[in-house]
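This report concerns only the one structure given below.
Right after this comes chain A.
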Amino acid sequence: MSDHLPVLLVVVPLIAAPIAALIRSVRLSWLIACGASWWALYAAWGLLSRVRGGEVISYALGGWPAPYGIEYRVDAVNAWVILIVAAIASVATPYAYQSVRREVESDRVSLFYSAWILCLTGLLGISVTGDVFNVFVFLEISSLSAYALISLGQDRRALTSAYQYLIMGSIGATFIVIGIGLMYIMTGTLNMMDLSERLPAVMDTRAIPVAFAFLTVGFSLKLALFPLHLWLPNAYTFAPSAVTAFIAATATKVAVYMMLRFFFTVFGAAFAFDVMQVDLILLPLALVAILSTSLVAIHQQNVKRLLAYSSVAQIGYMILGVSLASVAGLTAGLLHLFNHALMKGALFMAMGCVMYRVGSVRIDAMAGLGKKMPWTMAAFVVGGLSIIGVPLTVGFISKWYLVQAALAAGLWWVAALVMVGSLMAVIYIWRVVEVAYLSPAPDGDGVAEAPLAMLIPLWVLVAANVYFGVNAGLTTEVATRAAEILMGVTS
Partner candidate 1 sequence: MSHDESLHPDRMDGSRPEGPPLGPYAWWSHPAAERPRIWDDPANVRKLLIGFYIACAVLVLLELVVDRHEYHPWEAIFGFHAWYGFAACWMLVVIAKQMRRVLMRSEDYYDVD
Partner candidate 2 sequence: MSPVTVILAAVLLPVLAAGLVLFLGRWPNLREAVPIATGTALFAMIYSLMDVVRSGEVVRYSLIEVVPGVDLALHIEPLGVLFALVASFLWPVTTLYAVGYMRGHHEENQTRFFTFFAISIGAAMGVAFSANLFTLFAFYEVLTLCTFPLVTHHQTEEARNAGRIYLGILLTTSIAFQLLAIIWAWQVAGTVDFVRGGFLEGTASPLVLNVLLVLFVFGVGKAAVMPFHRWLPAAMVAPTPVSALLHAVAVVKAGVFTVLKVAVYVFGLDLMGELAVTPWLAWTAAATILIGSLVAFTKDNLKARLAYSTISQLSYIVLGAMLANAYGIIGGGMHIAMHAFGKITLFFAAGAIMVAAHEKKISRMHGLGRTMPFTFGAFFIGSLSIIGVPPAGGSWSKWYLGMGTMEAGQVGLLAVLMVSSLLGLVYLLEVPIRAFFSPPPPDSRRPDDVHEAPLPVLIAIGITATATVALFVNPGPFHELMTLLVTP
């Protein structure tokens, strides 16, 4: 079976999705979703253990060999992303049960899980495939299901947000498909490895830079790079809590992966950075993203929205690492991919718990929660410390590598700005903590600690935040390996 892992990874959830939709039982469809995500985790781990050593798995779908059929191609880079997606899903799905029961109308729950699984499928598919058009297909699968998931939010505005996301997402996808089309026209292939071999011959044409431009903008939209992030805050804010936790921790990460794959594998680092000088665009935008959206986050009153803006800032860190175009920088970016998934997942889950009990995630609703929901708020504090980059949390590891990469590139001012970003995180995180712990609680609202079913997944992520912050051997090893593959360095 392990030979077929790449395809089974995608196929199992793909089959599970309609089943979940057909079974109109809340519990069963949830169980199916759990099963699908846990399977994905199992498969992801299997893939990663195989490629950790440097092996590359190439799997021909349906037995058609590479240039003609669709190739699933797994190396350390995407095995890493797959693991992130699967891991978050396998924690978020158990968490979703209680949260969804509270936030989604019961007759839609099985549809919800169906969309959930589809979204997972799409994200896994994007990551696993070696075929650029296949990327687009899975992108649409994940995006459409995400729109659906978001629109299920309680708030009226969830619908408009989902709509907006849909428009913007579709434009992004369209741009990507335009880019892919242009490349296909010029090279006649859709396979990534083929493309990377054939593209150099046609680099001087106008079509390729245009394709590159379309792809850049498309990816930027999907990964919410400043200033194309505007769809994100509302989508995250008004989506059901579990959806926010899941999507925030995965969707943008996969978009970053797509960008990396295209820039480094398909076009090649030399073309993207030396010829197209995309770093000249990415670096400033990343820095502005870090500073500007952190500042916006500071001013937010809704904590989910606050965290959403924080996500945009954190994406800035990842892109910053990418834009350094060095092994160190990429390592930092890839590490943050993983680490940010852990921390933002934990934070949004904590907010889900608050939503579950209090019914609001506005800052003033947090008053006194430190005492009433000690475990939830403690989790929030740890997640927050991680965002800030306090040592012994994963956030610190990311920052350590990112700053080191910036310094190695001689960009000490960039390193300093990264620190400034951390400090802004202190402010927005501490606004919440302060209210939760230092403001007196309103009397007699009967708020109690969140149910265990939500707390356990939440604390699994929190524990991961600390574990991978203290023992970052695995994550740094894989991230470094992936970065080396992307940069074409063999160690």
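Candidate entries met the following condition: all candidates are chains of the complex that A comes from, given by their letters.
Quick note on the criterion: contacts are C-beta pairs under 8 Å (C-beta built on N, C-alpha and C of every residue); 3 or more make two chains touch, one makes a residue touch a chain; residues count from 1.
Only a predicted model underlies this, so the values are computations on that prediction, with no experimental measurement involved.
The candidate touching chain A in this complex, chosen from 1 or 2, is 2.
On chain A, the positions that touch candidate 2 within their shared complex are 385, 388-392, 397, 399-401, 403-404, 407-408, 412, 415-416, 419-420, 422-423, 426, 430, 434, 437-438, 440, 469-473, 476-477.
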